[in-house]
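One structure is given below, represented as structure tokens, and several questions about it will come after.
Of the protein chains in this complex, all but one are displayed in their positions.
So that you can tell them apart, the chains are marked A, B and C in the order they are listed, and the count of residues begins at 1 in each.
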């Protein structure tokens, strides 16, 4: 891990929040339900943190917590992406677009 | 200065570019000329780099370059903001908004 | 930094970019599915990048966890669309749990290795509190939606004081830890208090308010991911958390606006109670008819607008609606759907259901646009919608939904309304639309009733 840099993380947070608001506001209302499940899946990126804790095996305690955390995140990743795609598959345009 | 963190800077660049594109695309066409001068002024933030070089007085060479750089940036800041405001002052809506 | 670490970091950068693109592509149904692929790609990149990390000495548990997660995840993705709100609540719970556990683990590790800086302690505190609150809060929300937990608001005097008090203590303990990170006994206390607060926070909120609450919990989950990012100094986590958080916040704002209510009102208003009080409206007469009457009216119209609501969702009647749409369009009748932003129980609820029934999304018109056409519409068919077509929102200043934008079904020439009884809807109030002279009520379960209408239209059998 790079050396702690509080301020660059604050910058990332600030900018990501701006991106988030702009991007989300442009999401078509039609797709607000899929949006919920997609952001779910994406924020399960938390898995990367848990993986290291589960894998570095520093203490039994941390390994257990890490493993459970990985499982929890993995659940969100799998179900989140699958259900989003399942919903999106259903959206189609009128054949002869009027 | 914080310790060099290449990757956090890359993150900042990535996110700022996304923000930039989204923000600029939303700028009203009406205001594209003011936009040019405003971004000018903003990118003159480079002044912060030059200020330190001019102020730390490590070598005469660096001090001279730094001073010239500060002057150049300051020119952009002053003229950029002033002319933008001057232009924007002129935009007004029809009195009885139709 | 070792080359491996550079690779990891690069994968995180790529992941962040892909996640943003993924959400951008969701702005249009045409590109939406590409968005999912981008999301998957980003996730894969980040995971692979992490597995390369030198600190990892043993992959067994990771693989076990992957298998378990997948085993739970796949069935969870197969739930019927009406259960989507529950699923979302559950996944927030998992997200919160993960954040809480990682924070706990990190605390224990850094406590031993003595690397527990004040900044790290602060970040962990925020992560853990948000994480565990989201965990139990979301479980409660899911429980209420699945009606495992009693859905009616459970309230008692001074409740808000107690709740906020608990939160304050938890936060206080965290602050204390900043100064004496050694006194680890405080940590379990924080965990327990947070878990408890999560439960108590949701208890007083009516089951029907859960969708809004879920979106709020979504924002919390995002924030806890951000805090986790600060703890682990992981920028892609901060980015994804911020994206998640803003989405949760924006959706809950949209819902509150469309319901014309404030956050505080949703969180502390114990709204569901209104139901009890306002339910019984004085008995006025309504015109009630049969499926055949409805079919005749529809057949002889030239412009029809269908207003679906929560009732269509619970009755799973979207496929019948599609058949009616086909029957009418076959006759050259112009049929449109009026989609209210908060029709149903989650944002975009009607859109997914109708899409599931294979209806073209360009036939689904948003409220403001359809309201312009309604005065020229011959027949409006209301399918299990109630509050979103209640004219009281326009003129009755005393009504709890006064000011909420609605679909002006009452301005059409004729209205056919289907529901099972005269019971009120979500807001628990009477709807004068049903008593209007130009309204015909068809009582019964939406699926059954519309099924009969289709039969008549199809010309076979006569119910």
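Heads up, the rule we're going with is that a contact is a pair of C-beta atoms (placed from the backbone, for glycine too) under 8 Å apart; a residue touches a chain by one contact, two chains touch by 3 or more.
The structure presented is a predicted model; accordingly, all values stated were derived computationally and were not measured.
Chemist: Considering all chains of the complex, which shown ones does the missing chain contact?
Modeler: Listed by label, the shown chains it touches are A, B.
Chemist: Please output the residues of subunit B touching the missing chain, sorted low to high.
Modeler: Residues touching the hidden chain, for subunit B, are 1-2, 4-6, 8-9, 12-13, 16-17, 19-21, 23-59, 61-63, 65-95, 97-98.
Chemist: Please identify, in ascending order, the residues of subunit A that touch the omitted chain?
Modeler: On the side of subunit A, residues 6-8, 10-11, 14-15, 18 touch the unshown chain.
What we mean here is this: only the chains that are shown with their structure count from here on.
Chemist: What kind of graph do the touching chains make: line, ring, star, complete, other?
Modeler: Chain contacts: complete, every pair touches.
Chemist: Among the chains here, which has the CA centroid at the largest distance from subunit A's centroid?
Modeler: The chain farthest from subunit A, judged by C-alpha centres, is B.
Chemist: What's the distance between the Cα centroids of subunit B and subunit C, rounded to whole Å?
Modeler: About 41 Å, centre to centre.
Chemist: What whole-number Å value describes the gap between the mean CA coordinates of subunit A and subunit B?
Modeler: One centre to the other, that is 33 Å.
Chemist: Please list all residues of subunit B that touch 2 or more other chains.
Modeler: Within subunit B, the residues that touch at least two other chains are 7-8, 11, 15, 18.
Chemist: So which stretches of subunit C touch two or more other chains?
Modeler: As it turns out, subunit C has residues touching two or more other chains at 9, 12, 16, 20, 235, 239.
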